[in-house]
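First the structure, in the form of C-alpha cells, and then the observations on it.
Shown here: the complex without one of its protein chains, the others still in place.
So, chain A:
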Amino acid sequence: MPLFYGREIMSRMMLGTTQYPSPAIMAEAFGRSGAGIATVSVRREAGGAEGQGGGAFWQLVQRLGVTLLPNTAGCHSAREAVTTAQMARELFDTRWIKLEVIGHADTLQPDPFGLVEAARILTEEGFEVFPYTTEDVVLGERLLQAGCKVLMPWGAPIGTGLGLNNVYGLRSLRAQFPDVPMVVDAGLGLPSHAAAAMEMGFDAVLLNTAVARAGDPAAMAEAFGEAVRAGRRGFEADPMAPRDMAAPSTPLIGKAFLE
C-alpha cells in the first residue's frame, strides 16, 4: 500500500467531499469506495446563530474514519495558498496539505511558478505537501527539489471528467521518478480512467465530481474502488508489451488439414 510521507494508507483511492446530494450519500460513497483519504477545505464561517456549519461538517468527516487531506483550492497566489495552508493545519491538526495554486481561471490549471514557491515555503514550515501539478517532468523535478515527496499530476482539468488527457506525459513523469509516490488528481470521469492510471503504475487516484455528480454516487464510488484495485493488480502482474503485428494465441501445430 502507498506510503505518503511515511504514513501507509490502506487504500489507493482518495475521494473529495463536495457536491454530494446529501451527507448520508457522501458517507455511503466513502464506505462503498473503500477510500482511505478524504479531501477537505477551509471556507468563511459566519458568526452567531448563522454559523456552526463548519462544526457540523467537522463532525461528519470525523465519522468517516479516514485520513483528512485539506486543500488550498481556489488560491491564485503562493501567498494566499500559504496562509490558507496555515489555517488548515490548525483546523485539521495535520501537516498534510494538498497544494493548489491556480494559474488560469478557465482551465484551473496550476500556476507552476507559484506552486513551486508555495511548496518551498510550506516545506520549510514543516508541512508535508501534496502538490496539484501538471504532468510536466521539469515542474515535477522542481517540486521535488522544493521538498515535496509526493506528486499529484492532473489527468484533465478539474471537474471535466475527460480522463487522462496526456497519456504520454503521465507515462513519462511516472518513468522519470519511479520511487516518488504519485497520485493522479482531477479530471477523471469514469472507472476506466482510474483503472488506466493505476495500470500505468500510479500509486493512487483522487477524484470527486465523477462520484458526487453521478446519478447514483454510492454505486459509482464502488465502481471506482473496484477499478482502482483492478488497475493496480494489473500493473503488479506485469502487463504484456503491445505490438503492431497480430500473433495467433491458439497454436497452429496440430491444426486439422481440411483443404
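Some notes on this structure:
The rule is short, and it goes like this: a contact is a pair of C-beta atoms (placed from the backbone, for glycine too) under 8 Å apart; a residue touches a chain by one contact, two chains touch by 3 or more; residues count from 1.
What we mean here is this: contacts and distances are computed from a predicted model.
Of the names listed as "ABC transporter ATP-binding protein", "1,2-phenylacetyl-CoA epoxidase subunit PaaC", "Thiamine biosynthesis protein ThiG" or "STAS domain-containing protein", the one that matches the UniProt record for the absent chain is "Thiamine biosynthesis protein ThiG".
Note that of A:2, A:36 or A:70, the residue touching the chain absent from this view is A:70. Among A:91, A:137, A:162 or A:219, only A:91 touches the chain left out of the display.
Residue-wise, the contact with the chain that is not shown comes from A:79, picked out of A:79, A:95, A:149 or A:171. Not every partner is drawn; the one left out touches chain A at residues 16-19, 39-49, 51-55, 57-58, 61, 70-71, 73, 79-80, 83, 86-88, 90-92, 98, 158, 208-209.
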